[in-house]
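Take this structure, written in structure tokens, and hold onto it; I'll ask about it next.
Let's look at chain A:
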Amino acid sequence: MNVGKVNNGPKILVFSTEKISDPAIDMAGLLKLHYPPTVYTIPVPCSSAIKPRWILHALEQGFDGVFIAADGTDCPYGESCTEKTGVIVGTTQQLMREKGIDPARLKMAAICSVCSEPFVKHVKSFTEYLSKPSN
Partner candidate 1 sequence: MARINPEFTDELKKYGAFDPNACYNCGNCTAVCTLSDEDNSFPRKMVRYSVLGLESEIQASLDPWLCYYCGECSSTCPREANPGELMMSLRRWLTAKYDWTGFSGLLYKSLIASITGFLLLALVVILFGFSMEFRMNDLLHYGHYFEVGAIALVASIILLPNIVRMWYQTVKKPGSNAGLKTYFKCFGELVVHMFTQKRALGCDDNQLRWFEHLVLVLGYLSLLFTTVFLDWFSTGSDFIIFLGYFESALIFVVTFDFVRRRIQKDQEVSKHSHPSDWFFVIWLFFMGLFSFMVRLFIDLNILEQNMWLYILQLIVLVQWALLIVPFGKWTHFLYRSFAMYFQKIKLSAS
Partner candidate 2 sequence: MNKKIGVYICHCGGNISDYVDVEKVRQSVEKDEGVFLSKTTMFACADSNQQEMVDDIKAQDLDGIVVASCSPKLHLVTFRAVAERAGLNKYNYVHANIREQVSWAHSDNKPGATEKAIQIVKSAIAKARNAETLEPVKVESVKAVAVIGAGVAGMRAAIELAEAGSEVFLVEREFFVGGRVSQWDELCITPETGKELVTRLYDEVMKHKHVTLFTGAELSEQTGSVGNFSLKVKITPRHFKLQCAEGSLQKAIEVCPVEVPDEFNFNITTRKAIYHNYPSEYPQLPAIDMKNCTRCGECEKVCSSIDFSQKEEAINLKVGSILLATGFDPYEPKQGEFGYGEIDDVVTLPQFKRIVHYCKDKLTYKGKEVKNIAYIYCVGSRQVDGENKYCSRYCCTSNIHTAITVKKKYKNIHNFHFNRGIRTYGKAEVWYEESSRLGDIYLQSFEHDPPVVERREGQTFVKIKDLLTSNKELEVAADLVVLVTGMVPRKDNSIGSLLKIPKGRDKFFNEIHMKLRPVETVIDGVTIAGASQGPKNIMESMNSALAAATKSFSLVASGELALEPTVAKVDRAACTWCGKCAEACPFNAIDMVGGNGNSVAHVNSSVCKGCGMCLPVCPENALELIGLSDVDMENMIDALIPTA
Partner candidate 3 sequence: MEIEKGKTAKYLKEKRPVPKEVTEQLKSFTKTKKAMLEALKEEHKTVPELAIELNMPKDEVVYQLMSLMKYGLIEPDGIDDMDEYFYYKIKENGKN
């Protein structure tokens, strides 16, 4: 992998949501809860706005995993959010299988606005999973 770079762990792209999970990720920083620096975040308004093609693009361009930090029931845009995000994940994983990508490289979990610790736990265990030689 990227020679000459210090961060050699698996690269994870996190889709966070501007009002709910991104503040939680900010707070993880505030509380100095450390997690691997190979985790990158792109905030979107709502997790049910993520297009499968974005996820596929990220995986194809070199990300080892994609993590959707979903709003869960706290979503300010409506309670259908979790369900809709679930559908997106399902659809994308189907597409991944078709392309021969391990569907476990896409993960989703609900991260509430104070779920800093769960977030860190999720990305750490995801990193561990992606670091296994078989992946």
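Candidate entries met the following condition: all candidates are chains of the complex that A comes from, given by their letters.
To be clear about the criterion, a residue touches a chain if its C-beta (ideal position, glycine included) is under 8 Å from a C-beta of that chain, and two chains touch if they have at least 3 such contacts; residues count from 1.
None of the values given here were measured: they were computed from a predicted structure.
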Touching chain, any copy counted, for chain A within the complex - options 1, 2 or 3: 2
Residue ranges of chain A touching candidate 2 (in the complex, touch as defined): 2-7, 11, 13, 19-20, 22-23, 25-30, 32-38, 40-42, 44-46, 48-54, 57-58, 61-63, 74-78, 80-81, 84, 88, 91, 112-114
